[in-house]
Every structure is written in C-alpha cells, then in structure tokens.
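Below is one structure, written out as structure tokens; comments come after it.
As you look at this complex, bear in mind that one protein chain is not there, while each of the others sits in place.
So that you can tell them apart, the chains are marked A, B and C in the order they are listed, and the count of residues begins at 1 in each.
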Amino acid sequence: MIEKKVLNAADGCKDIFSGATIMLGGFGLCGIPENCIQALVEMKINGLTCISNNAGVDDFGLGYLLQNKQIKKMISSYVGENEEFERQMLSGELEVDLIPQGSLAERCRAAGAGIPAFFTPAGFGTEISKGKEVRNFNGKPHILETALNADFAIVKAWKGDTAGNLIYKGTARNFNPLMAMAGKITIAEVEELVSPGELDPNQIHTPGIFIQRIFKGSNYEKRIEQRTVNENK
Amino acid sequence: MIEKKVLNAADGCKDIFSGATIMLGGFGLCGIPENCIQALVEMKINGLTCISNNAGVDDFGLGYLLQNKQIKKMISSYVGENEEFERQMLSGELEVDLIPQGSLAERCRAAGAGIPAFFTPAGFGTEISKGKEVRNFNGKPHILETALNADFAIVKAWKGDTAGNLIYKGTARNFNPLMAMAGKITIAEVEELVSPGELDPNQIHTPGIFIQRIFKGSNYEKRIEQRTVNENK
Amino acid sequence: MGIDKIGIAKRIAQELRNGWYVNLGIGIPTLVANYIPDGINVEFQSENGILGMGPFPREENVDADLINAGKQTITALPGAVYFDSSMSFAMIRGKHVQLTVLGAMEVSENGDIANWKIPGKMVKGMGGAMDLVASAENIIVAMMHTNKKGESKLLENCSLPLTGVNCVKKIVTNLAVLNILPDGGFELLERAPGVTIEAIKSATKGKLIVNSSEIPEMQL
Partner (left out) sequence: MGIDKIGIAKRIAQELRNGWYVNLGIGIPTLVANYIPDGINVEFQSENGILGMGPFPREENVDADLINAGKQTITALPGAVYFDSSMSFAMIRGKHVQLTVLGAMEVSENGDIANWKIPGKMVKGMGGAMDLVASAENIIVAMMHTNKKGESKLLENCSLPLTGVNCVKKIVTNLAVLNILPDGGFELLERAPGVTIEAIKSATKGKLIVNSSEIPEMQL
C-alpha cells in the first residue's frame, strides 16, 4: 500500500505556486474542496489559472480567491451569481474562458486518460468552434477538442482511505473524479478518512493511483445556493 | 421508474438476428454473459460479428458459438487458448480484427458517449496504424481511432435492479460497463435482481439508462481458465 | 395573451412518452415535471450527475450534497443513480436521453437556437446547453413567443450568438405549438386557447407555415 496521507490543507497545498494552473472540483457550491480553498487564500499566492465548472459566490468557494484578486484566469462553463467576478471580468482584470460543460468534463477526463484530443458535436456552429478543426462523422459536424491539464487538481470526496481511494456522495461527485485524474499533483480532502481495506474495493469511485495527497478536512459549511423546498403536504 | 425486466435470456435476446453485430462483456471467461450466450446457441442465428476482448475457450463462452459456426467475424484484443478458433481463422472461415485492448475499451466507451473519434498513442508505428491518421501531440505521434458501435450489447453483472442499474463484482467488471453504453439495445443478465431503491444510488456502476432489458440469470458455471493457487504455508 | 408558463409546461408534458429519459432545463422546463400525464413513466436526468431526480425535498430532508443543475436542492427517487460529469454528458452526447426541454432567447426557422449570451451584457456561460442542443435528437424549446420589448423570438435568423445549429424540433410558446420543418420554417400545429392565427402570424417574424385554416387549440 502506498501511503498518501498528509496533515491538513496547508500541508497538502504547500507547493502550489503563484501562476499555477489548478483544477477544483465541485458544481456550484456542491462538492467543493472548502479546506484547500481556504488554504490557498491564506497562502496569498496569486496569478492563478483556475479550472472549475463554476466560480463560487461572492463570499464562498472560489469567490474568496476572486475577492483577494488571486485569480488571473477562470476556465469554467457557467460563472453566474457572482458580482465580484462580473466586476473583474468587465474591467478586464480577469480573463475568462467559457467551455461547454460536457466538453469541460471530457477534456479533464481525456487529460487523465492520455487521450490528447477527441471530436464532439458540442459547440459546432457557435463561437466556441472558432479556429477549431471541424470534421463530419455520420453526416454530422464535430469539432476537435483537446485534453485539459493542470499543475494541481484539488478534489473533495465523502470518504477516502490513506491509499488515496475515494468515494463521493450524491451529486457532490460531479467534476471531482475527472479532475482527480487530470492533475499532475492531485490533492484530496475528505470528510472521513479510513485505513486501506475499510472501503469496499468494488465501490471506489477514484482509485488511489490518481491521488498524491489526502487529508481529513474539517468544519465543512456545505453552503446551499438554492435552498428549494417542497411546501406541499 | 422505467421497468426493464424481461423473463430470461431467450426473452432478452429474442430479436437478435443473423448478421447482427453483438458486443459481449467479459475478460477471458471472467464476467461473461453465460445465459445469453447459451440463448444465442439455441437460437441458431449465424453470420454474427462478435466484439469481445477474447473468444472464449473451445467448450465454453464464445467457443460454443464458434463450434456451431455462428460467428462470421471476431473483433478482439486476444484470442489465444482456442483450437477451433485457430482452425477457422487459418482456414479463412472466420474473419478476425485484432485491436489493442485499451483502444478496444475506449472505442466502446466513445460509442456510448457520443465521441465519434479520438487520438491515442497505442499502435503507432505498428501495422495497427496502417491507413489511420497520425498526428503529433506534445511531440508524440498518435493515431485516430473511431467509436465502435453494436446492434446489441450483452453484459453480465453481479447485482441489478429492474430499472437496469448494475453493480459488478471484482475483475468481472472489465468491458461490461463500456459495452453496456455502446449497444443500440443492451441486455443485462445478473446474479441477483432486486427492486429499484434496494441498491445504493452512490454505488451503481452502470446507470439503468444504458440498459434496455434485464433478467436474473441461472446456473452460472463461472469456469476458471487458470486456476492458480499459492501452495505456500 | 395566450397561456402562462404553467400552461406551456402542461402542454410540453403531453409530449412525454412512456420509458423516456428526459433532461429539463432551468425555468419553464423545470415545471414540466409537475404535470406528467397519468400512466406515463419517465425519468429525469440532471446534467450535474443524477438520474431519477425527484421533487424538491421537505425542509427536514434538505441535503447539500444533492442538487440539480440549477443548484436547487432536490430528492432522489427509488432506482436513482449518481454519477460524474463525464458519465452525465456521455448519456447526453451518446443520445441515451430521449428528450431535452430548454428555454431560448431566439429560435430561427431552421432550428438554430440562441440562449446563452447577449453581446454587451455580462456573460454567465453556456453551462451544459451547447452539449445538450448539439446532441439531443429531440429538443423542445419552451419560451414566450415574444421578448419583453414585444419583439418576436421566432426569427428567420438568430441575431444573438448561437448555442447550436439545426437542432430545435419543436417549440411551445404562450401562443402556439410549432414544428421546425426539415427544409426550414415554423409549422403551426396548435393555437393557445383563444389566440387567433393572425395573432400568431404577427408575433412570428420568421417564416410561419399554416397548412390548414383549421388549426386546433391546445388541450390543456
């Protein structure tokens, strides 16, 4: 068994440098690596390129890093619900690269899987396809998309073992397993950290081979963006 | 909940026709759909193109279909350990298309995922790359491989529910989840069939959306090709 | 004029067929789930990673780890599955989802759709919309027939940046149900209760095709 345990978020993130490209799992605020984001804030590194489906909200998630002007560029599929983001984007302080969500997911997986490029129909005929190779398959136009790599990937799981095996819960899985595969160094924070052998080997979502560092996170807020309840009955 | 339950293998396979292209899960004899293979034998259909990592042994698995000359073409990565296969191949009765194992797996996934083609380094500079587009990425040559579709996919899982959700056991998973995604019609046989809600939604390997028919198989032999035991201690 | 958003949702719900997997976009499309006809079993997919999505939770069942693509808290029905984003879009791109319903800012008479960007305004991003419209074989647009300025949203060509081309098959608005014909044009299929063909014509800037003087009213 190969041991991956580190002390905490600060230990896991210690060599992330200003100017690094970082992938961060999560969809909205669901399944985001809260502890590591806090560590990045405290490290005061900047000039970061962040690859994340969304950009958090003003006072939570990646919004913290935006408030502190630590992010140079965001690569996302949807960045609404964030006023500071809007301000920095419109003022030109922040570069933004928007990618269709399925292409973003597949490009992360491709990077992790050693597939340098693939064809997808998503975005054909739109501004997304500008400058990209177009080819017909089965009579339908597709565009060539390339793998998306990162210096570091930071993911959040529900349970993990010290060999780096991860299990996610509910829709907090989202981009986490794909980004875990794509990082040169991947750091995982988990709600519950157990010994190897305690997780069912049939039931692991991210095999430990993709994880370089793992720690048990603390004080998860798990903020809900759109608390929507059923008033009936 | 969308109901997928059928009576048995004969019911699940009833519309598979002579000349069809069929994917069959399994690695060696591990995780093969024993019940459906038996049904195909009894249906006496022929001219089949079978996509399967291996071709069974003389008297088990796909070997049955070979003995009965029901297979016109095999698409596999490794076809050793089968004398009748060798005889038919050398005599020209059987067409054989050999594909690197990782490319076979990825081409099945690609078909299921709506990715018509992707680049891989596997096979560059070998006879596999003949006639295929070559392109450099990161200074390394890759070849373009295309999605591999099938009229039917037949998979074997450990547990399933009547909505078609599947869980595999051990290394019997192998190609099954990928082929499940790639069939126009996918038929699943399982050792244990339960009601929707009995399987943990976090722990399903193949979501039911990919499965059109499911039934509880019976009389699994699960033959072992290389029984290898540790005599020590 | 015409029906309200709930009416649009109810009319679209009539398009559901037994055994379909369905992806509903944010806004009016989300409402469709409330009006599934009796005897029709469908399963809802949300692209953030769930199949078998149920209604919103009761207060005591809210789970931060269980949301839909609109980031709303949801529940899961028996037989539900969670999966990652690449598996989710494998379902969508691989045509395993039988129906996609989404909103639009503009639709052109050849089925182009624009629903993600207004030049000069803050761009929030396309999310999963480009993957959905490029992949789905059966796309219904749910929208108001005209925008807030009263201008038609059914055009000869979209003026806004496109989300996808030649992809919309059917449109349900507050005024009408329309097919997009393979050779282009909005074929009028149904009128909203009390809405005249003339009213629909005047609210449709693209080519409206009326094959019969007897266009039936929607039955809601």
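The working rule: contacts are C-beta pairs under 8 Å (C-beta built on N, C-alpha and C of every residue); 3 or more make two chains touch, one makes a residue touch a chain.
The model shown is predicted, which means the values in this text are computed figures rather than measured ones.
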**OP:** Would you list the chains present here that the left-out chain is in contact with?
**Re:** A, B
Original post:
Considering the whole complex, which of A:34, A:161, A:189 or A:225 touches the chain not shown?
Top reply: A:161
Subject >> Contact residue for the chain not shown (choose from B:12, B:31 or B:183) >> reply: B:31
Original post:
Considering the whole complex, which of B:36, B:66 or B:79 touches the chain not shown?
Top reply: B:79
**OP:** For subunit A, enumerate the residues touching the unshown chain of the complex.
**Re:** 1-3, 109, 111-115, 161, 163, 165, 181, 195-197, 201-202, 204, 207-210
Subject >> For subunit B, residues in touch with the removed chain >> reply: 27-31, 53, 76-80, 86, 89-90, 96, 98, 100-106, 108-109, 120-128, 158, 168-178, 205, 222-230, 233
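Here is the rule we go by: only the chains that are shown with their structure count from here on.
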Subject >> Chain whose average C-alpha position is farthest from subunit A's own >> reply: B
Original post:
If you average the Cα atoms of subunit B and of subunit C to get two centres, how far apart are those centres in Å?
Top reply: 36
Subject >> Averaged-CA centre spacing for the pair subunit B and subunit A, given as whole angstrom >> reply: 33
**OP:** Please report how many Å separate the Cα centroid of subunit A from that of subunit C, as a whole number.
**Re:** 28
**OP:** Specify, in ascending order, the residues of subunit C that touch 2 or more different other chains.
**Re:** 76, 82-83, 86, 89, 92-93, 135
Original post:
Going by the touch rule set out above, which residues of subunit A reach two or more other chains?
Top reply: 106, 120-121, 168-170
